[in-house]
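Mind looking over this structure? Questions follow.
Just one protein chain is left out here, and the rest sit where they should.
As written, the chains take the letters A and B, and residue 1 is the first residue of each chain.
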Amino acid sequence: MATIEVDGRRYAVDGQDNLLQACLTLGLDLPYFCWHPALGSVGACRQCAVKQYRDAEDTQGTLVMACMTPAADGTRLSLEDDEARAFRAGVIEWLMVHHPHDCPVCAEGGHCHLQDMTVMTGHHRRRYRFRKRTHRNQYLGPFIAHEMNRCITCYRCVRFYRDYAGGTDLGAFGAGDNVYFGRHREGVLESAFAGNLTEVCPTGVFTDRTHAERYTRKWDLQFAPGICHQCAVGCNTSPGERHGEIRRIENRYHGEVNRFFLCDRGRFGYDYVNRADRPRRPEWRGESAEPLVLDVDAALDRGAEALRRARRVIGIGSPRASLEGNHQLCDLVGEANFSTGIAAREQDCLARMRRLNRDAGLPTPTLRDVESHDAVLVLGEDLIASAARLGLAVRQAVLGRRAALAAARDIPAWNAEAVMTLAQDARHPLFIAYPTATGLDDIAEQCLHLAPEDIARLGFAVAHAIDPAAPAVDGLDARTRAQAERIAAALLAARRPLVIGGGSLESPALVEAAGNVARALATRERRGGLTLVRREANGTGVELLGGRPLEWALDVLDEGAADAVVVLENDLYQRLPRERVDRALAAARTVIVLDHQRTPTWERAHLGLPAASFAEGDGTLVSLEGRAQRFYAVFEPRYHRPETRIHPGWRWLLALGASLERRAVPEVALDAVTRDCARRHPALAGIVEVVPGAEARVDGLKLARQPHRYSGRTALRADLDVSEPRPPQDPDTPFTFSMEGYAGHERPRREVPFAWAPGWNSPQAWNKFTDEVGGHLRGGDPGVRLLAPAADVGDHVDAIPPPFTPCADEWRLVVLPRLFGGEETSSRSAPIQARAAPATLRLAAEDARRLDAEEGDRLRVETARACVALPLHVDATLPRGLVAIPAGVAAALASGERAWLTAAPEAGEASP
Amino acid sequence: MTAPRYRSRLHQAARERRLETHPLTGWLRDDGECLGLDDYLAKDGYGVVRQVLGRQDPDDVIETLKAANVRGRGGGGFSAGVKWSLTLKGADMPRGYLVCNADEMEPGTFKDRLLLEQVPHLLLEGMILGGYANDAFYGYIFLRGEYVAAARALSRAIEEARAAGWLGRDIAGSGFDFDIALHTGAGRYICGEETALINSLEGRRANPRAKPPFPGQSGAWGRPTVVNNVETLCNVPAVLRFGADWYQGLSGARSDDGGTKLYGVSGRVHRPGLWELPMGTPAGELLDRAGGLRDGRALKAWLPGGGSTGFLLPEHLDLALDFDTIGQAGSRLGTGILALVADDQSLVALVRNLEAFFARESCGWCTPCRDGLPWAAELLRALERGDGRPGDIERLEALAADQGPGKTFCAHAPGAAMPLASAIRCFREEFERGIAAPGKEAR
Partner (left out) sequence: MREHLQPLASDGDGFVLDLADRRAIERERAHYAQPQAACIEALKIVQRRHGWVPDGAIIAIADTLGIGPAEVEGVATFYSLIFRRPVGRHVILLCDSSSCFLGGHEAVRDALSRQLGLDFGETTADGRFTLLPVCCLGACDGAPALMIDDDTYGPVATEDVMELLERYP
């Protein structure tokens, strides 16, 4: 702690901070550009100038850059000093010299940091009377639009993209007043985190291209606190809606999870919500080919009638649906008839992961906490593909060595360039074992490209090297043993080692290997962490809720032991072979499907009930760190399209249950369902603590979903009705579907739909909601952790697989997760489809030669269950004997299966 | 008519120069050719290396430099001894680098070129000694790319020295290892700024680095790094050979700054060129040596040491050319190479030329310099055309004030502000003449 004096008032601040951080934490308004809480200071823009005085006698003072000056005890400064104010006004004036003043047509307008700072400094008249310089823009791919003329040369983009996220294809070019930020060549930005440029850039150079075609100002968007549904990391988002469409997704600050950044799948993958072909009204498919559109009551009656006639009803839940939806389905069909909707091999991994979270002795760090580990072992995960935001956190952990070295030479952590200069490429050790190259290889100390069995064996060997009580690996070759020992030594030498494993390669042995390493470390009393990657947004939660695997459900139907099935937000064809699903659904007399997408499963439904997506419904998800978090409906779909009959899955199921029992549909609100779910499933007991309930108020007010400047409300529905309707009511949450209610930052609150504070319209406004910049939300970070290690460390697992041996006429299939195109719902979004790399089949060079196949040749891979033909990509890193295909091209092909390869004809072959 | 090939030359003949009085140019051949290793050795070159390495404590070397008060000849005038004493060294510190700043691009400066082209071994000897004092294991000569002849001379000298054992492992049996590589630049004035230079050496864009940490704490590749000017380093052997008192004696009563200085004069004088003279020699003496202005013109103003120093007037000609005296007169000694402005030359045009230079050479890192200097250059162009508007001069003054030390990221912009502010201060009416008469259409 340090005491500083600002304009005559004394404040206690954190002496480790710089003056800019300190002032912002105190809530003082000091303009800045090049500084960013996650990127530190470089002192380039000179916008944060303040007057500093040596002592009480010094009346003259000198200008210093607040961001480059330590908040040392006894520092005296003035923000209000005339010279400082005049200089800051001058800086803005220079920054605006070449600016096109095109706010009216700029996508940044209304949430622009440059606008905010211009207003804050009082610059309003242009004195520069000479020619402006102009730039040409680049095509940067489907996500990011580029308008270089708006650039103020703060260098934040490259500092984020290159220094923070490790991208190599965005740079600063030129010099003097002709600096250009872009790609070295026009083309798609390669980083998985490019979307953050839209928020990191303080002006409109990098904007959200997916938003451009149906652009809306921030003040005209309606927001809700969202949880990203595109993977299991659980990033907090702020989706914005207008006219019943999601128009963009912004980062929502969470002090322990995503903090300032999202990945591009999460940010740009929302378009499935807006698909024109979405089911919006109940559909009944009887004998006729054309489905019959029904109203709610009729649909419920028909559904109830069909279920009533059924001998036994099976419920198939979903790891992409909320806990409340799954719970309500389980309640409807009874626990004995409930399936999680997850395929057995994946569920097996999930169950093992849950057990390890309890008994492997190491806690799961939050994403923020991941960054403070100083040695990382990743077994069988390409994090940038399977849990991208976690990968970004691991990158910070590895780079964390720099700050540690700098501290030893009294260089403060915020002095970003100095820290990098000193530490050069010093890194904490990161070891990755994966069948092929991963998105973190560039910062890894070692990348081992191995078959899944061999990765597991390596993990078991590491565990044994750490703790001799862990089982030894039989027949381990000397090289692997040496590698294992090296990794073990690095983990033991660390203050806080982190073990990361997961289910991406669907190998139980791999999961257990990570568990043994964790146990070994725990036994050696290392205060490390264990992170286990799950695939889907609520995989962790649904596994905790419990249920049988999907195969069981299909078998029961297939065998005729049940004759009706209710499927919740789950496309079964994404999980198991087509024939098998077809057979089971054909065997059922009644198939009821609830979903927000017109999936192949939906097409097989007798009754289809249009479920809410994250945009229209609320519910609870459990992330891979075991954090239960609530997401809230962004808008009420009937407001703009009165004919729609979309409801959250849980509400449909509640109503169906009532109809079945010929009761009136009760007025049940979400909180009651959540409570009921918690009561019925002890593992989920904590979820009642997740949120302030629907009755929560701030100063007696509900919370506004719309900014107070929201415009055109009375005209929004004028095409439907000129009289202004009452805004939709929301019985389930404390939020209003309007601008009425609290939207400020002064009163601490956890659930913030959008960040806005007077004078701060840009995402930088989050600094007003946190206890310190880059800290935690003053109202507490959302969510409740459900998984914690028990006091006792469980026994080591000793089921060690034999080594993988390539076979002459048979291959081992691995299905590799991929960020774009590898996930069910985001893959239905046009921008993601445009961004996804063409799917290829990969073989080691030697194997390709053996097959006499060349790059680009179409090959057909076939397993006992299914086949697919793809062009060949010769992969220099893949071990021999493996054939790799990307996730999302052939659901029925699963990792670990035996496979056969044949040449495929050029065209006509069925491809997904 | 034929345009002459340019050759760097000193105006003092060999008989006027002795090593005891001219520690820099005492070595030079009269024919302007490069002094090879044999000739250098014949004059006991590298003798100081033998005398010091392994025999003197590095800290004593630094003490001698401090006592001699060798002030940095790159323009800043910072004591070399003090700088060296601040370099981090010790058992827990990696050995670092000694970098010679041979990026000479300061407008109006042509002194280092002479030393580089004609006595490269003197520089190498100075660097070896500097390396020893600072516990550096490697030295770089950061040479501007256009100095082609210097590059040839230096490469050859490095090879010669390495072959003769003056570079490499265990130099002269001292147990001290040190080697030198030549790094040639690719343009850009800002590379002369020591931290930008280090970034450039590392193969990056030459944006300066924030200080602290200073290069001596964390420089090239994060290791302790000393950056010194060519002329500074060339002074080191003599200081260590003859001692601090001798060095102080060279400038005698003229200045507290020790030693001699390679002074020069450019402009419309009869004999532009270089002289090695005691530190503190008055400017008037230099003007005399240069033979006065040509074409019977009178002196209007002068820059004491490059484009980034402030204008002085004829009345300042009797000032001693040393760091403190010129500093007190409101300018800076800079590189000590005078540029003279004749009374028929336009100050507005000259300042326009200077500001256009500084604007063009801004690295583009910090706002005041990147966007402020081009604006100043535009205003000056307008004034030069007679298109100025009321308020333009005040705008220029404000722009100059906003480029002050501490307001910008490095000293480039403050250097640009100096001639601008001083020119307006001394010759305001010339600028006022550039304001368009009322009614005249301004562009």
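Quick note on the criterion: a contact is a pair of C-beta atoms (placed from the backbone, for glycine too) under 8 Å apart; a residue touches a chain by one contact, two chains touch by 3 or more.
Please read these numbers as outputs of a predicted model, since none were measured by experiment.
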In the whole complex, of A:G141, A:G204 or A:G341, the residue touching the missing chain would be A:G141
Of the residues A:V6, A:M120, A:I152 or A:L170, I need the one that contacts the missing chain. A:L170
Residue in contact with the excluded chain [from B:E231, B:E361 or B:D402]: B:E361
Given A:G27, A:G187, A:G334 or A:G780, the residue that touches the chain left out of view is A:G187
From the list A:L819, A:A844, A:V861 or A:V874, which touches the chain that is not on show? A:L819
Considering the entire assembly, which residues of chain B contact the chain that has been omitted? 1-6, 8-9, 104-110, 112-113, 144-149, 181, 183-189, 200-206, 220-221, 264-268, 272-274, 303, 307, 337, 339-342, 345, 349-350, 353-354, 357, 360-361, 363
Which parts of chain A are in contact with the chain that was left out? 141, 162, 166-175, 180, 183-185, 187-188, 190-192, 384-385, 424-425, 436-437, 439, 442, 818-820, 835, 837-838
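The rule is short, and it goes like this: only the chains that are shown with their structure count from here on.
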What's the distance between the Cα centroids of chain A and chain B, rounded to whole Å? 54
Note which residues of chain A are touching chain B in the complex, please. 42-47, 49, 62-64, 68, 87, 90-91, 94-95, 97-98, 127-130, 152-153, 155, 172, 174-179, 409, 411, 415, 417-418, 421-424
Mind listing the chain B positions that touch chain A in their complex? 188, 205, 209-210, 212-213, 217-218, 221-222, 359-368, 370-372, 374-375, 378, 389, 395, 398, 402, 404, 406-409
